[in-house]
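Missing here: one protein chain of the complex. Every other protein chain is in place.
Coming up: chain A.
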Amino acid sequence: MSDVVLAGELPFPQRPDYLAAGSTLRSWLTTTDHKRIAILYAVTITVFFFMGGAAITAVRLELFVPNGWFLTSDTYNRLFSFHGIIMVWFFLVPSIPNTFGNFLMPLMIGAPDVAFPRLNLFSWYLTLVGGAFAVYTLIAGGVDTGWTFYTPFSTMFSNTHVLTAAAAVFVVGFASIATGVNFIATTHMLRAPGMTWFRLPLFVWSIYATSIVMVLSTPVLAISLMLVIAERWLGLPIFDPTRGGDPILFQHLFWFYSHPAVYIMVLPAMGVVSEIIPCFARRRLFGYDFMVYAIIAIAGIGFFVWGHHMFVSGQSPYASLIFSFLSFVIAVPSAIKVFNWTASLYRGQISFNSPMLYALGFVGLFTTGGLSGLFLASIPVDVHVTDTYFVVAHFHYIMVGGSVSAFFGALHFWWPKITGKMYPESWAQFAAITMYFGFNMTFLPQFFAGYLGMPRRYHTYPAEFQLYNVMSSAGAAVLAAAYLLPLMYLTWSLLHGKRAPSNPWSATGLEWTTSSPPPPNNFDMQPLVDRGPYQYHAERESAGTDAPEVQNARSLR
C-alpha cells in the first residue's frame, strides 16, 4: 500500500493503520485485532456466498423448462440442499454480525477491541472447520435433506452425507455462540465513558440483541443436530416413530432455533439501515427509543413463534392458535421500525448515494416479505400455501431481499472506513438498482406460482407454471450479474480507488472520528461521548423550532 502523503492533506493519517500493521500470512492468521478478524470473515463468507450462488444457478437453469433438462432429481435435491445449508449457516447468519459487527461494534462504542480477542479469532477457526465439513460433504456427493434435516427422512431414509453436513452446522454453531458471548460482554463492559445504553447507535443495539438470540437459540440447534447424528450413526431411536420416538419433536427443537435465526439475519440488517437512512437524509432518526424497544421486542418474541412452521405437522390446534397469534404480534415491532425509517425520511434532504439505495431497497423488500409473512401466520392461508413457492418467495424476500440488501448497504457505507479507499459511485448506484430489479423479477413471480399451487423442492412442474419460472430464472441471471458487479468495482477500488477521508459521508457515529482505515488500537485517545447518535444538524429549520431542545434532553441522559 502506498503511503505517500502530500503536505497539506491533513485528513489522511500518517501513522500505520491496521492493514499496514503486518502483511505476512502469519500476521493475519494469528491476529487478535477485531478489524482483521472481520476481514478474515469477509473473505470466507464471500467464498461461501458464491458457492451457494453457483448451486442455485444450476437449480434455476433446471427450472427453465417444465420437465427438466440437465439434472437428475437426485442431483437437483443435493444442489438446493447445499444452497440452503451454505447460504443460511455459512453466509446469512455470520454475514453482518461477524464482518461488520466485528469491525464496527468496538469502534462505535469507543472500545479498543472486543472483550475476548483470542476467543474472537478462535470462532473464525471454528467457522473454517465447519466450512471444511460442508465442502467435504459436497465433494463426497452432497446431501439431499434440504437445509432443515427433517426427520425421519434425514435419520432413516436419506442415502447421502447427512452426518458431515450436520457436523458442519454443529461446528459453525459454536462459532456463533462464541461470537455472541464476545459481543454481549463487549457491549456491557467496554463502552467509552459517556456511552450510555440510550446513546448506543442502533447498529450496536441490533448486534447486541442478535448476540442474545445467538447465545440462547444456537445450543438448541446443536442438540437437535446431535440427536440426528446419534440416531443416524449409533441407531438411537429418538425420532424414529416405529421405535417409540417422536419425529415432531425434531421440528420443535429445530424451529426453536431456526425461527429466531431469521432474526439473527434480519436484526443486524435493521441496524445497518438505521445507520444509513439518517446519514443520507440528514435527519435525526425518528423515534430512537421506540426503535430500541422494537429491537428488544423482536428478539424476545422471536423465541415464541416457531410453531407457525408446524401448522401442518399435526401439532395441537390450540398450540397452532397461540403460535399464530404470536406470529401476528411480532409484526408490530417490525412495523414500528418501518414507520420510523419512513418518518426519518420525511422532510429530509435525501441524497441517493449507493448505501442509501440499498437501504431504501431493504425497506421495500423487507416490507413485502413481512406482509407476506402475515399470510403465513394465518393458519388457513398457511395451510393453503405450505410447501409452495409462496413460502420460498416470502423467506427470500426477508433473508435475501432484506439481509443481503443491507449487507451490500453496509459494505458500501463502511467500505471507505474499512479499506481507506473510495469506490466508483455511479457503478455502485447502477449495481444497487440492478440488484433491486433483479431481485423482484426473481422472487415476485414465485408468490404467484406458489399461490397457484407450485410446490417447492420439485425439479419438474406442470407447464402452466413455466411463465413464472422463466421470469424467475431470467431475474436470477440479472441478480447474479448485480452480485458480481460489486466484486469487480470494489476490487478495482482497492487497487486504484481514491484515498478516503476519515468521514466521507459527514456521518455522526464514533467510528467516523478515527482515521480511515483505523489504527490498530482504533482511537488515538479515549473518546468521550456527550450526546446520542444521529445528531444531524442539516435538518430544515421549518420542521419545527423545538429540535435542539429535544437533542439537549437526550444528551442529559
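By our rule, a contact is a pair of C-beta atoms (placed from the backbone, for glycine too) under 8 Å apart; a residue touches a chain by one contact, two chains touch by 3 or more; residues count from 1.
In this section, contacts and distances are computed from a predicted model.
Chemist: So one subunit is absent here. Using its UniProt record, which name fits best from "Cobyrinic acid a,c-diamide synthase", "Electron transfer flavoprotein subunit beta", "Cysteine desulfurase family protein" or "Cytochrome c oxidase subunit 3"?
Modeler: For the chain not displayed, UniProt's protein name is "Cytochrome c oxidase subunit 3".
Chemist: Which of these touches the unseen chain: A:95, A:224 or A:419?
Modeler: A:224
Chemist: Pick from A:65, A:129 or A:215: which residue touches the chain that isn't shown?
Modeler: Looking across A:65, A:129 or A:215, the contact with the absent chain belongs to A:215.
Chemist: Return the single residue from A:37, A:238 or A:360 that touches the missing chain.
Modeler: Of all options in A:37, A:238 or A:360, contact with the hidden chain holds for A:238.
Chemist: In the full complex, which of A:22, A:68 or A:117 touches the chain missing from this view?
Modeler: Once the missing chain is taken into account, the touching residue is A:117.
Chemist: Can you name the residues of chain A that touch the chain not displayed here?
Modeler: Those residues of chain A that touch the unshown chain are 32, 111-117, 177, 180-182, 184-185, 188-190, 215-220, 222-224, 226-227, 230-231, 234-238, 243-246, 249, 253, 256, 521.
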